[in-house]
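Missing here is one protein chain; the remaining ones are kept as they sit in the complex.
Letters A, B and C name the chains as they come in the text, with residue numbers starting at 1 for each one.
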Amino acid sequence: MTPLLETDNVTYTYPNGPAPALSGVSITITAGSKTALVGANGAGKSTLLLMLNGILRPDSGEVRFSGRPLAYDNRSLRDLRRRVGFVFQNPDVQIIAPTVEADVAFGPVNLGLSPDAVRRAVGDALGYVGLRGYEKRPPHHLSGGEKKRVAIAGILAMEPAVLVFDEPTSSLDPASSEEVMELLDELASGGRTVLVSTHDVELAYRWADSVILMEHGRVLARGAPEEVFSDHDLLAAARLKPPALLDLYNELALRGVIAPGAPPKSVLEFTDRVERAMHGHVPDRDEPGQIYLCNADLTGGDDIRALIRSGMVDHVGAMGTRAKEFVGRERILLDYTYGVIDKCILKALNGENSLIITTGGMVGHVQRRIAEYGDESGRVIPVTPVQESASPEPSREPALE
Amino acid sequence: MTPLLETDNVTYTYPNGPAPALSGVSITITAGSKTALVGANGAGKSTLLLMLNGILRPDSGEVRFSGRPLAYDNRSLRDLRRRVGFVFQNPDVQIIAPTVEADVAFGPVNLGLSPDAVRRAVGDALGYVGLRGYEKRPPHHLSGGEKKRVAIAGILAMEPAVLVFDEPTSSLDPASSEEVMELLDELASGGRTVLVSTHDVELAYRWADSVILMEHGRVLARGAPEEVFSDHDLLAAARLKPPALLDLYNELALRGVIAPGAPPKSVLEFTDRVERAMHGHVPDRDEPGQIYLCNADLTGGDDIRALIRSGMVDHVGAMGTRAKEFVGRERILLDYTYGVIDKCILKALNGENSLIITTGGMVGHVQRRIAEYGDESGRVIPVTPVQESASPEPSREPALE
Amino acid sequence: MYEMLDDFAQTNGLRGTSPGLKLFLGLTSILLCVSSPGPVAPLLVAVSLSVAILVLARIPPRVYARLLLIPVSFAVMSIIVILFITESGTVLVEVPGLPLAVTADGANLAILLLARVFGGMCSLFFIALTTPMTEVFDILKRLGVPTVLIDLAMLIYRFIFILIEEAGQIYRSQVMRLGYGRFRESVNSFGMLAGALFLRTWESGEALVLAMDARCYDGKLGIPGDARPVSYPALGVVLVYLGAVLAVSLKTGGLLLI
Partner (left out) sequence: MHIMEGFLPSPWWEIWFLISLPFIIIGVYQLNKLVQEKREALPLLAVAGAFVFVLSSLKLPSFNGSCSHPTGTGLGAVLFGPCIAGVLGLIVLVFQAVFLAHGGLTTLGANVFSMGIAGPAVAYAIYKVGTRVGANTYATVFVAAALADLFTYVVTSIQLALAFPGTTGFVGAFTAFAAIFAVTQVPLAIIEGAIIMLVFKYIVDL
């Protein structure tokens, strides 16, 4: 848990601002963490984020990256900015070039990479966000969610160690929001440090492992989301509402209906908790269903289609942008595109089988999550990896022309 | 329940759009209703709203206002647009005059009102949204929530019968969202017809009394929100997520933990429901607390301050923009600014007293809501109206200069 | 609001054809039209490229018909002048009571000009409707146009679409509030629109500087574009077509319709 980014007693007032935007803010972002900076509009979140990559310079106090205070000469700033990538709230502000490809290349080109390296970086970044084949499109023909992903790809192409997102889901619809949040999960599970600013308490509650609550340019609280968000007075002071599930849980605990303890983060956990409160344990039902788990990097589309055709699978979900890209290419129909693990566990509890298609590091994540559920609820759900085919297809297609 | 606005099999394709934006949409908005048009981005919501106002003209099918098909000559359109007011998603494109006052006056001036009538309309509209005293401010220095209220005032000043809101809470933080939604409630309880488009299912679930679910330019379903949103397949088809509380409720009902029936809309109801499921009834606790109810149109600030100073009141909440304006003027400190009724009921159940300050038609609304809770839960909470003072202050201040 | 032809260029039926070839065809056709001594060749270009636009590029006829109306007002006014300032040749029509007359020379010149305008405009439409600007940037870069000019053009291109969208929204919101009613309100509304747009432009500019800095801007924009190979049969067809137009132009050069 090494601190990667720190601010130490940072104060800042905008040149024509009436009040300080930040007054004495000290935060620490540890390497590999998923941190959410939570607060109402005007709490100082964006100002703080702009400090972290040197766009704004504190009036007093200090910002440190990897333990070293930021220097504000041009060279150091460029160096900092390739390590601390910043994704703006409004993708229209961030997308500069007239095509998707040219825009994603903007960072790498300015970093002075060779044309080949640029092309590779662009291809990888677009693949990561699931926008292969969009290279030649002009940004104004994309949907809001697609624009956001282009903006993210443009930052990813510079391979930063830290990714900073200002209101990542603002004005996206629920499906696009989930996709973006899943992408952030993927980035974090790939070892990157991810910092998000948001006023969406629900989102921060489900996603973050650490929360910093801000109001009026000050830090009100920091800690695990279930702790910070359980304090209603604190949330009220920050002009925020508690997450609905947490609120209900605390109310039930207050009335003594349910035993206090680590609050549930999902409908699935919550249901189990209520059942346990009523019956002392989660009641056994019929044999639980299977969850098939497929790594799309290793498996061909034919194997999956065969599995689906065999009738052994009732529901199909895909996790992660690369898996979704694969599914689209292979023309596999999906039942679930977000919240996939929880939905499949719920189905398994009802005795139905499902298939989760994912890639790379997410495979381990899925297995851990299901195993954790088994440990907590006492109901073990069998996970069956889908066998690799004898002649696997190439895991990556060449970039489309 | 007379139909005020109707579309009959409306079809529309944008000139260079690949697919129809609307294909065969028939909806009916009854006078005085609170309707939410729910769907993911690109479902056709905004296109449909623009039809209702005559900005777009259907390729085929018909739009009717008060039973008469729209005519598309200039004169009829002007007439329609003063009756059907439209508040855009992004207030920055709607507020364009250099001062708040000039902006709100834009519509009335175009209507050809006399300077005096314009002044009155502007004053009334700003009072309604709680922005008296903001007349001379430049709009681009306002917060997001304030801008939104200026945009609403600009429409209200034309006194339309129907108010159409495109994504009213988009990119507002929770407190501002609640304030805007409360304002819409107030408008509806004042007899106006309110139509809202949103992808926020939680919001539609709590606010609307009728929901129209859209996807791919078609209407997927319409009806009461708890019915429409209980159908997970329908919501998934519309690329939306069920509201968290409803989702939890349905899951509990599915597992037989709780009796199916009308799903709860708030944490308060939900808690009661779970308690009843476990104990057969909501257990009696100590004597419930009082709720004092004050009509700010009739009461002076002194009476309220006296009540608060007397220590009889533990919590103070205000509902409605006019009440909040009053509270600000009288420098009364508030504990609750949104979700006031539910919070006060919860406190009363714990034996604490609270005071709700509100105005006009909202007084009856509060009484009904608390009485309903008593009927449902069997726990009657006493509501005490705050006595009018002997010498009431004038209910409205003159407009500030 | 206007329809942006570039939107069609992004999706038209000839999207896959080499942009260089399309540009070559369009530009050469324009030159042939402008320098044709007679009206037949430009009319041939107008008809044949219109067919290409409608059939090969599959542009909706309704859209294309509206486009053809754009040159009309300018062409009509200019041609009226030309008719009346050319006084040589046989008098065809006289305006009673005024010293104005339409002569055969004037009419022939007017017909030639109309033919050239329509031939030239159809060639321009062909480029505009089939070749996305984004690909033209690549070609210009390879042709050695100064980088700073192309960079500026690319940024302007990007912001045109952002601002035109905002202008459209502002305009709509004004119309919703009954702007543009009478003449005075129209001028007033338009002034507010332009002023608000200016403000938004300024903000966009500041945001753009910030965004470019945050992405390590070092004076470079865009990437080395990859050339799309020209298919030889297509090149052959284009050359034969242009040769035919040139031949017609030379053959019918002296031809007068009146």
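One rule holds in what follows: a contact is a pair of C-beta atoms (placed from the backbone, for glycine too) under 8 Å apart; a residue touches a chain by one contact, two chains touch by 3 or more.
Bear in mind the structure is a predicted one, so any value in this text is a computation, not a measurement.
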item: Chain not shown: contacting residue from B:Pro138, B:Gly191, B:Pro260 or B:Gly361; value: B:Pro138
item: From C:Leu56, C:Ala104, C:Ile139 or C:Leu199, residue that would touch the chain that is not displayed; value: C:Leu199
item: Where the unshown chain meets chain C, residue by residue; value: 2, 4-6, 27, 30-31, 33-35, 42, 67, 70-71, 73-75, 77-78, 80-82, 84-88, 105-106, 109, 113, 116-121, 123-125, 127-128, 133, 136, 146, 148-149, 151-153, 155-160, 162-164, 167, 171, 180, 183, 186-199, 201-202, 204-205, 208-209, 212, 217, 219
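Keep this in mind: only the chains that are shown with their structure count from here on.
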item: Category of the chain touch graph - line, ring, star, complete, other; value: complete
item: B-C against A-C, pair bridged by the larger set of C-beta contacts; value: A-C
item: Centre distance in Å when chain A and chain B are each reduced to the mean of their C-alpha atoms; value: 32
item: Inter-chain centre distance, chain A versus chain C - centres from mean C-alpha coordinates, in Å; value: 45
item: Residue list for chain C, restricted to those that touch at least two other chains; value: 7
item: Touching residues on chain A, where the partner in the complex is chain B; value: 40-42, 143-145, 167, 170-176, 178, 199, 201-202, 236, 239-241, 243-245, 247-248, 251-252, 255, 257, 267-268, 270-271, 274-275, 277-278, 335, 338-339, 346
item: Parts of chain C lying in touch with chain B, wherever the complex brings them together; value: 3, 7-8, 11, 60, 63, 166, 169-170, 172-179, 181, 185, 192-193, 195-196, 199-200
item: Contact set on chain C toward chain A in their complex; value: 6-7, 10, 132-135, 137, 154-155, 157-158, 161-162, 165, 204, 207-208, 210-224
